[in-house]
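Of the protein chains in this complex, all but one are displayed in their positions.
Which chain is which? They are A, B and C, in the order written, and residues in each are numbered from 1.
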């Protein structure tokens, strides 16, 4: 039987063909835990601004796995020894790296589970899968947790400043948002990657590709991930779930389109001391649809605030985001509160100070294109000399551009002018 | 105020920029009826085969509207008079042309409403919107129903062998499925389109673009829309809903994640004498999520057949499709039934003849790349002579390739070999 | 030393990266005979219609070699044994397959050498290179001439209805001319190619890619290679060289920008009994520049006809092409001749019947998208059954579209209307 029968091939607009090895990997892909990622959008509410950014975490996971294959094949070409078990383990770890994400990730995860870290959930799920599959994920788990001996580069492919996750999602998101300036030259980066003393390094000739990669990442944060309207949509969703929790605590009987979501709203579990099997099982039943179905029906609930917020969500009547020149003053916060109360009153909605807080929010956006301390990208300058990227020739100043960018902002009703 | 402030611009991977005129059109886009299209995938279950084909009817509707603008601008360049009201009316008609579609369109619509035609629903919805918006859709409705006087070309842009709907979805679907061979040269087609005696024609130099368009459409049917696995996934979904209906008729009490879906399952409305307002309102609450949520929970129902079918759906354990050389014989049908019963028995599932029918299906796929009788594409061969495409020079034989293609097939359990 | 150091990598807009094995292949690429292809445009005068189609035979040769590598790697994946010598031999044969082409290939070759076949010249050059390189091309030559035993598929990759040459130039030309409808899904074709009983076949699932490939080829002929203006530019070039030959035979002393071209013009060699070493050496000094330099200076020669033709060439004042409904009648030919003479007289140019022939030409264009007799493309329908493409299911009618297309035409002065 020839090798080509050992693969299943999928089409992908980003990578052309995705080659899935039959066996453990194809079994995992068809597992309901992974199929669930089809029902979680990669970019959360980003599609409200970029209408075609409707792609799921599933297609990203598949794409990342394909990139992992290309990377490992390239490294083998450069005489790095990678055993079949290591190869498969890395693919599995990449495929499952985001499996612990819930619907609307960062926006909602903390509303569901206190002290949540998606890596913790990912690991718990991987371990359960490993048990069911008789240890087939042993190596993958070791690589994922950086316990795999002697070959730190395998973990670096999963999680580092230049990991495969980022390469796939930057490229994928830039295509689907049509922000081509955020596009990354993956092929060239892979071609110049190699292993040096057990670690991933980039050959000197790839230095400008790395510069471009970091700046593309910066641009995607500025233009896409932290886009004003995305920030405001996230806040709206957040406020909806805050309201739901309050109502439930007050003993209010909400229609529940989703038993799984109901579980989290009512029980308010914490992950401080790990994730129980029950919580994990419920969590694995959640996807974007639970949220959408609930909001669709909460439009018609008789709590005026919740129904108003949900109707806004359904008709894209979002709040406005205004960036601030510095941390908000007390005066500003009061002004926004009072103005909001006034508008709510005009509209016949509850309008006390507490209610008003469902209609505005002060926060700050944060992005960091590249973190060079402790975990930077290394350039192989000469045969036997690797230096951290920001110290390599020609680019000393790039650090300036990759400083964390923190922008305070306020999300508020569109009819309010926070600056006057 | 300059013209650029009269538009809102969206990014689109297919067309680059989508320019949405503020006013009626932007209001319609933000209307919950149109926003609902965000939750209905353009290609239904196609993403099970083409993982990135996750795009919604919403982004298609937006893309088509953009193409309509480009088309109308081009026609104006060629001295065709199009009034602002006609311009807006055409855009609205294109934007809303698919609004009557429900989740999984052709696969499920008939399970929801008897004698359903999505055009009928589209029109009913357009009329309700028109009422609410004080006649703002008057012209759009006339164009959509081909009642607009003297300018038949406007309706032809909405619905013909070369309408804007097709141009957008062929291009969009070919990109997201990464079947680039199905890609259409939209730009060139638009450049060579003009109005002749009130009808859309293509200038002679565009003849090969039309040939390419028709053959691309043929290819998309063969490779994508009627892909074996897509056919089998459709059948599985169909069987699930058939089972649900049977259970409900038997008085079975199913968990209902969706009140809207419950309405259709229990009431079984018919569209023979039109669509009632109640039916329309319920219908407008439906989207893909109702189906996905329901199936997710029906996995755990205690009807063995329904839960088995739903589990198959969730883990992509689909049936197999085998194309047949001709119409299936009685013998074949019996053979498949008996083999299916045997497998079901082995698996401890109900396995009588009726039950077996949930696990196989005989049907035929149908496609027609180009219909030239009555409604063909016309080529402007000379200054004053238009001929139907298939009669234009060089391409007499193309008709051969555009004959309807009918392929009988059977969908069945993977462990069964229908040919032995 | 790792494998990656055994390659030199070039960038290519068509294939991304081109990987050139160091050793014989890189030596060949840097050989002046191959570098000469940089100075011969792949599409001859096509850039006069498609301004960016300025790419050379060199970049095509490099691209084809890259495709050959991908093809051979794919075949090896499918368990076809290909020795290192066969691998290298195939690459060399693909790289050099067009080395026998001269400037403006088909347009000019016959003006240079009587009874010319570029394959004959290619072989002669390969043999000389082989001699200089101590037999390094032995296998390549055997493959090129189909003398390589037991593995006919290697030759089929060089020369067949689906050879690598075609795959590269169709794709490349379609990109540079921006006629995307002529684009070919190379990746998919390669993925479905395999060896069956020693011959190249396409797996059944690739059948629509083949249909698309054949129709893309047809479209490129119709839209690009046989474009009206390309035909007319070719004729102008041809007429210029005809005039030069006549002048030289009359003993006229032309300024010669190119000693190599002068040799061919004065000696009029024939290839009937093969190519002498002298002729080959002179031929290898020729490239597009010899022609352009000569025409640039012949603008200022005192032969009125030659200088007029050359000035037309330099300012793109081309003739017009009119397609005819059938073979031209004697009357038509006379009419064109008389009208031409009249125009020349008005312009103060020589205007007898013979002179007029420099200003018009009757000819016919010919294209054949697919030749199925004797040398068709084979589809592997079942595990042990290959059928010729036109006989494979679903596509019986494709033959109609792939019939040779013959179109009589006349090239003439723009001020003349041949139809009135």
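Throughout what follows, a contact is a pair of C-beta atoms (placed from the backbone, for glycine too) under 8 Å apart; a residue touches a chain by one contact, two chains touch by 3 or more.
Just so you know, these numbers come straight off a predicted model, no measurement behind them.
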Which residue from A:79, A:115 or A:181 sits in contact with the chain not drawn here? A:181
Touching the left-out chain: which of C:16, C:274 or C:404? C:16
Contact partner of the left-out chain, one of B:118, B:166, B:191 or B:342: B:191
Decide which residue listed in C:314, C:357 or C:415 touches the omitted chain of the complex. C:314
Note that chain A touches the absent chain at residues 180-181, 183, 185, 188, 208-209, 211-212, 215, 219, 222-223, 394, 397-398, 400-401, 403, 405
On chain C, what residues meet the omitted chain? 10-14, 16, 18, 30-32, 35, 38-39, 47, 49-52, 54-56, 58-59, 62, 175-179, 257-259, 285, 287, 289-290, 292-293, 296-297, 311, 314-317
Against the hidden chain, chain B presents residues 2-4, 9, 16-17, 77-79, 187, 191, 194
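As a convention for this text, only the chains that are shown with their structure count from here on.
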Chain C and chain B are one sequence twice: same or different residues at the contact, by the over-half rule? same
Intercentroid distance (Cα basis), chain B paired with chain A, Å: 31
Measuring centre to centre with CA averages, how many angstrom lie between chain B and chain C? 44
Junction residues of chain A - those touching two or more other chains: 16
